[in-house]
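Missing here: one protein chain of the complex. Every other protein chain is in place.
Should a chain be cited, it is by its letter among A, B, C, D and E, assigned in written order, with residues numbered from 1 in that chain.
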Amino acid sequence: MSVIGLFPGSFDPIHNGHVDLVKRSRPLFGELVVAVLNNENKKPTFSLAERIEMLNELFADDPGIRVKSFSGLLVDFARQLGAGYIVRGLRTGTDLDYELPMTLMNRRLEPDVATLFLFPASEYQDLSSSLIKEVFRLGGQPEGLLPELVERRLIERFAGDR
Amino acid sequence: MSVIGLFPGSFDPIHNGHVDLVKRSRPLFGELVVAVLNNENKKPTFSLAERIEMLNELFADDPGIRVKSFSGLLVDFARQLGAGYIVRGLRTGTDLDYELPMTLMNRRLEPDVATLFLFPASEYQDLSSSLIKEVFRLGGQPEGLLPELVERRLIERFAGDR
Amino acid sequence: MSVIGLFPGSFDPIHNGHVDLVKRSRPLFGELVVAVLNNENKKPTFSLAERIEMLNELFADDPGIRVKSFSGLLVDFARQLGAGYIVRGLRTGTDLDYELPMTLMNRRLEPDVATLFLFPASEYQDLSSSLIKEVFRLGGQPEGLLPELVERRLIERFAGDR
Amino acid sequence: MSVIGLFPGSFDPIHNGHVDLVKRSRPLFGELVVAVLNNENKKPTFSLAERIEMLNELFADDPGIRVKSFSGLLVDFARQLGAGYIVRGLRTGTDLDYELPMTLMNRRLEPDVATLFLFPASEYQDLSSSLIKEVFRLGGQPEGLLPELVERRLIERFAGDR
Amino acid sequence: MSVIGLFPGSFDPIHNGHVDLVKRSRPLFGELVVAVLNNENKKPTFSLAERIEMLNELFADDPGIRVKSFSGLLVDFARQLGAGYIVRGLRTGTDLDYELPMTLMNRRLEPDVATLFLFPASEYQDLSSSLIKEVFRLGGQPEGLLPELVERRLIERFAGDR
Partner (left out) sequence: MSVIGLFPGSFDPIHNGHVDLVKRSRPLFGELVVAVLNNENKKPTFSLAERIEMLNELFADDPGIRVKSFSGLLVDFARQLGAGYIVRGLRTGTDLDYELPMTLMNRRLEPDVATLFLFPASEYQDLSSSLIKEVFRLGGQPEGLLPELVERRLIERFAGDR
């Protein structure tokens, strides 16, 4: 039976560090579910629908990648999907200290789901959606951080702010 | 085609934290190679042959787990095996700071090999082969840290020291 | 003369990691004051009165444990009580980096008050009031994290939210 | 040609740890620009004008120190000034994990601007504007943390709150 | 019944950061045992007898402080003494990552013994016996790091090396 992986996140918006993690972890799974956290009450930059649309467009070529949204407990969602693994990126010791309690709690709630961590490539060590948005919002346009379709949308989004 | 994983270590000796990582990562791979570092010049507690023997005995039931030894560059060994993933345990920020340069260097040497990190279960957070050996050497016999066959051998080994 | 200890926190609500710290540090002190931060303006899940009531119920058996509330500077409160020690839990390096400046500042303000740190037991490494509340709010009901009377109240509290 | 340094911050208000960094890094530069972040929308304790006034008063003796405000991307501001170096204080590993992505991003946006980090003196290890304000707001008046003119203003500011 | 504390270390030699920890933790205990690790095989700078002699001289005034040596498991020694608490200093996240597994292992071996951590005063944040020895060995003579009787001996010891 094929192994299912779950890559959760806000993806507001997805950046190239995320894409790298998807590509690197993809061969481990028969199916990889990219799961967008439904956090509409937190006023995301892109709506849930927009984020899902971008992800679907990005991963359209690979039928083994499915894009879904979730709310509620992550491990409940993993159980519904039959996913045995959660995939997370890890950059620093502070990230680790943030992830450790959640990973232990998830293992407590659902011992059959394991969490896998990957370091991003060194060229993506500085990437986070919030830092990238801050830079674009202030008028910076660094290249190579975002998939092209995402970069175009982000520039449009912030153009309206000025 | 099946994905091959590589779990490298000194395994001097293997402890239950290691066994937990093997079990948790095992379903990801068609074949998981547990690779014992040949560090005979560092006067290990158990010889390479002994360590391999214990690992073979422990994982005898699973034909998809192969025990091998290696010296030289880990990524060269991964390439020879056709392994696309290296599996590592991670406990603290200090561990991360130790693993990060090696992981980036490995990616530099062989971009097609990724490193996956897993946290041990909370009951194994304090386990390392060296700490366990220190405890047994000083006469402590904590339960549940080592596979039974390993614990028996370790007690014998240190009995000769007194 | 008996030594007085001060264990401050939001206790919104108290969890078993807190209870473990109270039990482990208790023998050090003639009297241990569990001090609830009055942070009503931050919309706590349980009101100050509710938190105090739960703590009083939990520690009713031990006349050497007193439950109090405080606002203002912690070291001023310690001075009023005649407490020479503040007790704090510590889980990760990020916790330490958060505690270090406060501890140095407290020592600066009141050199006669020392801060003692304890690690929680490994089975409580993932516990924080906020993570536990998040899990219960989303419908998870992990066992063994909360004193029974607290767990019952927390489930009631979130039942109203759905 | 003289080298220009840029020391950015909120300086809400400036404390003695900041002053120490200015003094220690000052000889490196022909001109050091102390740049106050324009974050009026975050309801700072002191207005931008007040913060600039205090800094101007503090560094009035040194014609090589200029006080400016900025908004927008820090590296754009550095480029406008012709500054080749950004100066930052660093206290803990958590600080480092916060600074690292920003520093890498800044280098990505403007490779010709480098960031220099200095540790504060050990007697200033616990200083941050927010912790100092919290202490004064709650009635503590520790000595030696703030330049005199700043301390006087801060006490006045919080006197109105009671 | 009085509570017994155990402050273990190499104390090769004791420095003022250690003395500060002894003074700050002393009121917690009816008796505080300062326990010198017998590590003669590691070629310490001062022999076990010399280290014990210095400690005895330093703490001669306080009948509630006893100086002892130990080898073997620390928790076994704690049990023999009837000590319920181990006292340790903690400076950085790296220290914490070193202490955490030992503390968890000690709790596993002897659940009735707890470990208390204290931060040193900020003026002692840079002190470790090995760094102090390195400085004195190279001819530095910083003041205020060592008790007078220890400083005199250390200078004598290294005088012979030149």
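Quick note on the criterion: a residue touches a chain if its C-beta (ideal position, glycine included) is under 8 Å from a C-beta of that chain, and two chains touch if they have at least 3 such contacts.
Only a predicted model underlies this, so the values are computations on that prediction, with no experimental measurement involved.
J.: Where does the absent chain make contact, in terms of the chains shown?
T.: Every shown chain touched by the left-out chain: A, B, D, E.
J.: List every residue of chain B that touches the chain not included in the displayed model.
T.: Counting only chain B, the missing chain is touched by 72-73, 75-76, 93-94, 96-98, 100-105, 108-109.
J.: Can you list, in ascending order, the chain D residues touching the missing chain?
T.: For chain D, the residues touching the absent chain are 3, 24-25, 27-29, 84-85, 90, 92-94, 96-97, 100, 103-104, 107, 114-119, 121-122.
J.: Write the list of chain A residues that the hidden chain touches.
T.: Against the missing chain, chain A presents residues 92-93, 122-123, 125-126.
Rule of thumb we're sticking to: only the chains that are shown with their structure count from here on.
J.: So which chain is the furthest away from chain D, centre to centre on CA atoms?
T.: Computed centres place B farthest from chain D.
J.: Per the centroid of Cα atoms for each chain, what is the distance between chain A and chain B, given in Å?
T.: Taking the mean C-alpha position of each chain, the two centres sit 30 Å apart.
J.: Touching two or more other chains, which residues of chain D qualify?
T.: Where chain D meets two or more other chains at a single residue, that happens at 92-94, 125-126.
J.: What's the complete list of touching chain pairs for this entry?
T.: Once each pair is checked, the touching ones are A-B, A-C, A-D, B-C, B-E, C-D, C-E, D-E.
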